[in-house]
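The other protein chains are all here in position, but one chain of the complex has been omitted.
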Amino acid sequence: MAKIQIGLIGFGYWGPNLARNINANPRSILSCIADIDFERREIAGNMYPHVEVVEDPQVILKSPQIDVVAIATPVSSHFELARQAIENGKHVWIEKPLAATSAESAELVDLARQKHRILMVDHTFLFTSSVKKIHEVIRAGELGNILYYDSVRVNLGLIQSDVNVIWDLAPHDLSIMDFVLEQKPKAISVHGKCHFGTKLEEMAYLSLYYQNNLMAHLHVNWLSPVKIRHTLIGGDRKMLAWNDLDNENKVNVYDKGVEVMQRENGYAALTQYRIGNMASPALANKEALTEELDYLLDCIEGGQEPFNNGEAGHRVVEILEAADHSLKNSGKLIELLP
Amino acid sequence: MAKIQIGLIGFGYWGPNLARNINANPRSILSCIADIDFERREIAGNMYPHVEVVEDPQVILKSPQIDVVAIATPVSSHFELARQAIENGKHVWIEKPLAATSAESAELVDLARQKHRILMVDHTFLFTSSVKKIHEVIRAGELGNILYYDSVRVNLGLIQSDVNVIWDLAPHDLSIMDFVLEQKPKAISVHGKCHFGTKLEEMAYLSLYYQNNLMAHLHVNWLSPVKIRHTLIGGDRKMLAWNDLDNENKVNVYDKGVEVMQRENGYAALTQYRIGNMASPALANKEALTEELDYLLDCIEGGQEPFNNGEAGHRVVEILEAADHSLKNSGKLIELLP
Amino acid sequence: MAKIQIGLIGFGYWGPNLARNINANPRSILSCIADIDFERREIAGNMYPHVEVVEDPQVILKSPQIDVVAIATPVSSHFELARQAIENGKHVWIEKPLAATSAESAELVDLARQKHRILMVDHTFLFTSSVKKIHEVIRAGELGNILYYDSVRVNLGLIQSDVNVIWDLAPHDLSIMDFVLEQKPKAISVHGKCHFGTKLEEMAYLSLYYQNNLMAHLHVNWLSPVKIRHTLIGGDRKMLAWNDLDNENKVNVYDKGVEVMQRENGYAALTQYRIGNMASPALANKEALTEELDYLLDCIEGGQEPFNNGEAGHRVVEILEAADHSLKNSGKLIELLP
Partner (left out) sequence: MAKIQIGLIGFGYWGPNLARNINANPRSILSCIADIDFERREIAGNMYPHVEVVEDPQVILKSPQIDVVAIATPVSSHFELARQAIENGKHVWIEKPLAATSAESAELVDLARQKHRILMVDHTFLFTSSVKKIHEVIRAGELGNILYYDSVRVNLGLIQSDVNVIWDLAPHDLSIMDFVLEQKPKAISVHGKCHFGTKLEEMAYLSLYYQNNLMAHLHVNWLSPVKIRHTLIGGDRKMLAWNDLDNENKVNVYDKGVEVMQRENGYAALTQYRIGNMASPALANKEALTEELDYLLDCIEGGQEPFNNGEAGHRVVEILEAADHSLKNSGKLIELLP
C-alpha cells in the first residue's frame, strides 16, 4: 500500500512531536512543513533536510500529493485551515480544541461528513495507556456507579496570549471525561481569575453536573509553583486515583468505599467505610502520539470513522464556550444542551 | 502559681488528645472527664485512674474547683455547654466549629465578653509550625500580593451523622485563611453532592472571593481513596506549596512567578515565567495541641485575649453558614458581611 | 483474672511509649517507673500521678507485687537488670538489642529457660501490620524463592554515645529478616565509617550471605539528611517493596520478574523481564506496641513461649557481634555459626 502523505501546518510547541512521529512511522510520509515563523522553519529544515519547508500553508492545503493535513497552529486559525483542507479533499488531524467557537466546530463536523473526509481531533490523552486502562476499568463496572470525577491540572504554565487557561488545559480533561464517562454534562458553573491584566484567566475551577447525581470538577491553573496531574474517580464499588506524574504506578484502583446502613430508629443513616486492597495495573509504555497516528492511518486506510472525530471535538468546544459564559457571569449555572 | 484545673466534656475522637495534653502539662490538672457513653468512660477511667470520670457534664459545669471547661462534643451541643460554662464563670476551650449557627456563636462571643471569660476555639492548625511559618512568610511580604489560596483536604472520611463535610473539614482551612490572609471573604459560591441519602454532602467545592482580586478555593471530600492535604498559595513575588503529609519538607517556598510585559503594539500583554530556587524552611517538631494548651494557660494567667478567640470562631461559622446557603441553591453567589 | 503488674525501668526515649501502652491496657497495671534521671522522673510523675516513681531499679526488681519487668535502658545495663529480674522470678520485656554481647544474651536465654520465665525482646517491628503482611506473603510462596533482601534505614539520627549505628538501627532489620526469611545468615561482611572521633561508626553497610544464593544488604546511617525506610525483597516469582514512610501504600507486591531462556546456540542465556500488576494489600491500622503488649500478656496468661523470645534476641546479637568484628577488619568476611 502506498504511504500516506501528510503535510504539517505549525511547527511551534506541539508540531515537532507530530513531525517526529509522522516521519518515523513506516506507513506515512512527512511531505511538507509550513510555519509562518522564519526561525521555526530553520529548525524544521535542519531536522528534516529531506522535507519541504514552506512559509505559506496554502502550499500544503493545495498540494495534490498530500492526503492528510495536520494542523498545530493557534486555535483562532483552526477553522479556516481545516475548512480549506476538507474542501480540498484532505483528511484533517487537528490540535485541540477543534475550533474557537461551537458554531465553527459544528460547521467543520458538517463539512467533513459531506465530503466524507476524516476529521480527527488530537485528544492525545485518549491514546495513553492510563486513559485506556481507566476506560476499561469503568466499562467493566469495576468502580460501580460513578459518584464523582475530580481533576487537578496545574503548573507554572506557558501563559497563552490568545486563550485563557480553560481553553488551554481543560480540553484534556473534557475529552477524557467524554471518553470514560460516556455521557454529556447537563450544566456547568465556573469560577476563575485573571491577575495580570490580560483579560485571559490564568486559573479556573469548573463544576460540572451530570445525570444520576454524578459531579465533576476541574482545577486548571497556570500559576501553580508545582506541577500536579491528579485525577480522582469515586465509584460506589471502588475508587480510582490517577497520578500522571508517577513513574511507577500511574493508575491505582482502590477497593475502598462507604457503606450506608439505615439506623433502626429511622432518623439518620449510619455510614462506615471499607478499606480493602489497592491494585495498580501494568500499563504499556508506548508513546500516545505514536498510537494515535497508527489509529489515524488505520482509519484512513480502512475508511473507518475515528472515535475522536469532529463530533467529539465539538462536544468539548460546546463545554468550553459554556464555561466562558459562566465565568464571565460570576459562576452562574449554565445549562448544556443534551 | 496554683495549677489550672480543667474539666473535659467529651472523650470521643478528639477528646483523648486534649486529655493527654492537659494531663501531661505541668501547669494544668485534668480534674474531671465527662462522657455520656459508658465504654468511653471505661477507657478514660483506665487511662486516668487518678481522674474523676462522670456521665453528667453538669458535674464539670458546676464544679467550683474547675477553672476551664474543654468541650469536645458534637457541634449541636456546643452552644448550650459553652453558654453554661461561661455563665458559671469558667473559661472555655472548645472544638471547632464554635457553634451550629452564627446566631449561637455571636451570643457566645457576647457572653464571654460580658463575663470576662476566655472563649478559645480549638483551631489546632494555627499552632502547627507549618501554619506559623506560612503566616510569617506572608507577613514578611515574601510572597508579595496574594493571588490565590487553594486547598485540597480529602480522604476516605469518617462520615459524620450530624454535619456535612463542609462543617467537618472546612473549618481547618477557613481558620487558617482567616489567620494568614488577615481579611474576610466578600462572597462565596459552593458546589457539592450528597450521594448516600443522608442529606449531608460528602464532597464540596468552595470558591471564595476576597478584595484585591484574591480568590480562594477549597476542596473538601470524605469520599477520596487517597488522603491529600495540599495547599497552594500564589503570590506575585513568590509562591508557596504546603504538603502537610510530607514528613521532610512540608512548606516549600518557590521563587517562581510570572512577568507581564506590555507589547509594543499595545494589543496584548506578553507574559513569561521565572523559575528560581526553592527554599524549605526548617520547622519545629512540637505537637500543635501542646503549644495551644500552653498558649491557653498563658492567656488565662496573663489575662490576655487569645487570637483564636470567639470572634475568630464566629467568623468561621458565618462562612460555613453562607456555604450551606449557596450549596442548597446550586452554587448561587452569596455575599458576606464585611 | 487479676491484672498483670508491670514495672518499667527507663523512662528516656522509648520508655514513655511502653508506659503509655501498659497504662492503657485493661489487662495490665503500670505499677512503678524507675529512672536515674531526676527530670525524667518528674515528667513520669506528672503524667502518671497514680504510679510510684523511683530512682532505684531495685525497687522494681525486688517488688513482690510486680510480675513483669520492662527494661528500656541503655544496652550496657540490659544484662544485669534482666538477670536480676529473672532470678527474682519475674518475666522480662526488654528493649533490643537483648544484650551487649552474645555471651550475655546466651546466659539470659539459659537463665529464663531454667527459671521458666518469659524473656521477650521488644522487636517492635514484628508486630506492625506491614511486617506481618510481608511474613504472610513470603510464607504463602507468593514471591517464590527469595533472591535478595535489601534495606535502607537512614536519617539524621540521635547519635548514641554507647553503641554504633549498627547496634542502634540494624536490630530492626535483623529481627525482621530472622522472622520473614526464617533462616540464619552464613556469613557477613561490613563496611562503615566513624567521622566524629567517637570510635562509634555513624554509617555502615552490611552484606549478609544465606543459603540458596540469597543475599541481604543493610544500609544504616545516622548522617542522612533525609529519612528513608525502604526495603526491597526480590523473589523469582514476584517482588516486594516496603516503604514504611508511605502513609497510603506501605507494602507493594509487584508481579514483576525476569525470565531466562537458554539461547539455541548454547553460548549465552537470554533474559527478558515481565511487568505485571502491582497489588498493595490493606493493612490494619493498630499501634505495633499495643499488639505486642497484648501478645506478651497472652503468653504470660497462657504459659506460652513468645516467638520473639530470648533465642530470637540472641540470634540478632550474634550477628551484631560478627558485624563489629568484620567492620574492625575492613570488611573481612566473617562466617556465622549455623
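Points worth noting:
Per-chain numbering from 1; labels A, B and C assigned in written order.
The rule is short, and it goes like this: contacts are C-beta pairs under 8 Å (C-beta built on N, C-alpha and C of every residue); 3 or more make two chains touch, one makes a residue touch a chain.
Owing to the predicted nature of the structure, the values given are computational and were not obtained by experimental measurement.
Taking the full assembly into account, the omitted chain touches A, B, C.
Only one residue in the set C:I176, C:L240, C:I300 or C:L320 touches the chain that does not appear here, and it is C:L240.
Screening A:A187, A:V226 or A:V260 for touch with the missing chain picks out A:V226. Note that of C:K90, C:H219, C:K250 or C:H314, the residue touching the chain absent from this view is C:H219.
From the options C:Q65, C:N285 or C:S330, the residue with contact to the unseen chain in the full assembly is C:S330. Listed here are the subunit C residues that touch the chain not shown: 147-148, 150, 152, 154, 156-159, 161, 189, 191-193, 195-198, 202-203, 205, 207, 213, 215, 217, 219, 221-226, 228, 230, 232, 234, 236, 239-241, 252, 254, 256, 258, 260, 268-273, 275, 278, 330-331, 333. For subunit A, the residues touching the absent chain in the complete assembly are 23-24, 26, 43, 46-47, 49-50, 226-227, 245, 247-248. Within the complete assembly, residues 248-249, 252, 255, 275-282 of subunit B touch the chain that is not shown.
Basically, only the chains that are shown with their structure count from here on.
Shared residue numbers account for over half of those found at the interface formed by subunit A and subunit C, and the copies are therefore classed as meeting with the same residues.
If you average the Cα atoms of subunit B and of subunit C, the two centres end up 39 Å apart.
One finds 52 Å separating the Cα centroids of subunit A and subunit C. Residue positions 248 of subunit C each touch two or more of the other chains.
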